[in-house]
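Note that one protein chain of the assembly has been removed; the remaining protein chains are unaltered in position.
By letter and in written order, the chains are A and B; residue numbering begins at 1 in each of them.
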Amino acid sequence: MPTLPQFLSQAFNGIALGSLLALIASGLSIILGTLGVLNFAHGAMFMLGAYAGFVVLSHFDSFALALALGALMLLLVGFATERGLIRFYYRRPPEDQILVTFGLGIMMVEAVRYIFGPLSQRVPLPSWGQGIVDFGFFLYPLYRVEVIGFVAVLLLGFYILLYRTRIGLVVRAGIEDPLMVELLGTHVRRMFLVVFCMGSMAAGIAGVVYAPLAAVIPNMGESFLVQCFVVVVIGGLGSFPGAVVGGIIVGEILSVTTLFDPAYAQAAIYAVMTLVLIVRPRGLFGTMGRL
Amino acid sequence: MSRTPSDRNSKSAIGKTAVSRRTLMQAGLGVTAAGLLLRETALPAFAANYPALGTFPAGTSGSSIFIGGVMPLTGPYSSSGKDMQLGFELAVDHLNNGSRVTDAIPTLKKGKGVLGQKIQSQVADSETKPDVAIQAATRFIHDNNAIMLTGGISSAVSIAMQKLGQREHVIYMVGNSGSNDTTGKDCQRYGFRAQPSAYMAAKALAPVLAKELGKNLKAAYLVPDYTYGHSVYDSMKEFTEQVGWKTVGEQLAPLGTTDFSSYLLNIANSGADVFLNVAFGADAVTSTKQAQQFGILSKMKYVVPNISQFQAKELGADIMGGTYGTQAWWWTEEDKFPLAKFFVEDFEKKNSYKPRWGASEIYIQMLVWADAVERAGTFYPVEVIKALESGHKVNSIYGEVYYRAGDHQMVRPVPVVVGKKPNEMKGPEDFYRIVDLVPGEQVLPPLGQTGCKMPDIGA
Partner (left out) sequence: MQGSSGWRLQRWLPELAMLAALLVLPFAFDRWFGSVDLFTRILIWGIFGLGFDLLFGRTGLLSFGQGAFYGTGGFVTAYLLTSNTLDNVWLAMAIGIAAAAVFSVVVGFLALRRVGIYFAMITLAFGELSYFLENSPLANWTGGENGLPGVPAPSIAVGSFKYNFAGSWSGYQLVAGFFFVGFMFARFIVNSPVGAVLTAIRQNPLRTAALGHDVGAYKLAVFVLAAIFAGCGGVLLGIFQSYMPPDAFALDTSGQLVIQTVIGGAGTLIGPTVGAAIWLTLRDLLQQVSAIGDLWKFILGLVFVLLVTFMPNGVVGTIVRLWSRFRPRATHAAIVAAHPDGAVAREALLAPLPTASARGAAPSAFALEARDIRKAYGGIRAVDGVSLALLDGCFHAIIGPNGAGKSTFLRLLKREEAADSGRILLHGVDITAADVTAAYQYGLAKSYQINQLFPQLTVRQNLRIGALGRHRGRLRLDIFRAADSFPKVEKVIAALLDELGLTTCADLTVNTLPYGEKRRLELGLALASRPSVLLLDEPLAGLSPAEREGVKQLIRNLRKGRTVVLVEHDMDAVFELAEQITVLHEGRKLAEGTPKQIANDPLVKEAYLGGAAMP
């Protein structure tokens, strides 16, 4: 039976883990909700962000610059992807959209492997992120604590964008009923482009943030993609608050399960995903709208 | 199936010379008859009088022979796979064209291939998936009549390919596999393994740990939850407990774990003195990075029982400095073995980095196999296997090595290394110091304990 300090430390870890998942998943969720496209290249975009961060940090010492350039690069990638490929697929059945993004994901991963090689790239912790925080009964890396704060700020920004600006209003209406939005005179295609870019940027920023924490290899996005699906299902397809809450929940499951039987941590999230789909498919915050 | 070269030879012979047609026809018939006899009967002819078995003699009756390598060129283990591929290609080059290494081995001095036949080779991408590896290997056997197969990055792939080799009667030189089962309960007559098993590595490592780190320490493990991981954990536990260590934690991380924070948190809270990490490849890099960030590496000693080929390069000497562990080979062995020096120089000239143990394991097995074929005087698998099992010691880049007949485990030195800190490094790739080069005989598991029951050679 785990002790209280053990439990609390894992609970905290779950929030740290979950906040990162929330950031990646929120991008996937708004793309899914607005465009109806399940973007299988999302994991690859996360990976591109990490590599962008690596390239910037190997020449300059500024983490802020890495974030900015990473976001910019993914903005461009998202723009090119949506204009060059995705927009031809809006009238195609969902499986076609899934598959073309899947193929795109493969291309991105292999291109990166070709350019950078298969070895893991080293991305150092920023100087303000090194060190350990002493919480009394457990120690925790400073950078991860900062990541929680940073992701919270980003998600807040996202929230403001979605709920307090005109374009955000249009996006949220588009999630509910894109046809109506189009009939009301809004250039829906432009909105789709904006959403796709926003979602890609979210994934890219998450990649830069995550790069110092893991091995930066071409395949790094794959396992995150599937975990994102779980988050999005639990939180609700197309729901931004759902992605946040879903991310935290998945993070907690992954962390707390290890106290009891570590081997079952991954299986546990799939079991919960199945349960949600059977009992309440729209998830916690989703609407049974067009999906 | 595929056309045999002997048909071609007899046809062109008839057209090209100016001798009487009758003589030519007789000669042609004679060659064809001899060819038929070679394949089907046991009548003694010049050198070869062996029956057909596996890809013999279909794969060897031409001017060249084919060797297939199955390695992961994409997927999470592709860094090791690339290293293996380059070692493979260097071995083919050295065998076909001669080199300082092959010059030093009496049977391979000729430098014109094996038994006078040049090696044609191909590498197929296994994508780190056992199914894809088997498909590629089967293709090499059926389509190319491969006379030998090598490669395989994980124990799963290696064990499956060994079984395939046994079934198809094609010799398979295991690429990378650390599991005890490969020469244990899953041993095969047609499979040969060079890499030290988890048992051997643990037995070599434990005394060094006792000496350098201390006895009666508390140990916590991070173990990937599959057979290979369990294998290494079981062996390390056995031998460290013999030197008084106490195992206070085993964190099993399931397949696909990308974030080890929850396991590392438990390890950090375990009160252990030593952290032993069984993860491999990219997982090792991630878990080590994260362990450092959790402060584990600064408050506990760090041991990696089986260090991945590029772990130090990917993590950096500031993290890996002071880490104890074993590797199948490290290039500074060139100081002890002149052949290794030649190998490292030739490899580095071609590929601009010092070879790792992915390359060396493939390379050494290619040469040992070629030596066995030369000694047997034939490619006939039964004779080659007997030659490999004979216990004949081959001078190699690892020193003198041979295979133990009972389980086909190569008896070779096991390097125990410690990571160098940045200020100790004398060059950009000088990551490790070899603490002890333990002779293979000292760490072999007793044959009866391996669980290996060698199948029949013709089975």
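Following the convention adopted for this analysis, a contact is a pair of C-beta atoms (placed from the backbone, for glycine too) under 8 Å apart; a residue touches a chain by one contact, two chains touch by 3 or more.
These numbers come from a predicted model, not from an experiment.
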{"item": "Absent-chain contact - pick from B:Asp83, B:Asp125, B:Asp371 or B:Asp436", "value": "B:Asp125"}
{"item": "Sole contact to the chain not displayed, among B:Arg167, B:Lys218, B:Lys341 or B:His392", "value": "B:Arg167"}
{"item": "Contacts of chain A with the absent chain, listed as residue ranges", "value": "38, 85, 88, 92, 94-96, 98-100, 102-107, 110-111, 113-114, 226, 229-230, 233, 237, 263-264, 266-267, 270-271, 273-274, 277-278, 281, 291"}
{"item": "Chain B, residues in touch with the chain not shown (by the definition above)", "value": "1-2, 73-74, 122, 124-125, 129-132, 134-135, 138-139, 142-144, 154-156, 159-160, 163-164, 167, 181, 186, 225-228, 254-255"}
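One rule holds for everything that comes next: only the chains that are shown with their structure count from here on.
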{"item": "Intercentroid distance (Cα basis), chain B paired with chain A, Å", "value": "40"}
{"item": "Chain B-facing residues of chain A, complex", "value": "5-6, 9-10, 13-14, 16-17, 110, 113, 117-122, 125, 132, 138-141, 143-144, 212-215, 217, 219-220, 223-224, 254-259, 262-267"}
{"item": "Chain A-touching residues of chain B, taken from the complex the two chains share", "value": "74-76, 78-79, 81-82, 225, 251-259, 261-263, 265-266, 268-269, 282-283, 285-286, 289-290, 293-295, 310, 313-316"}
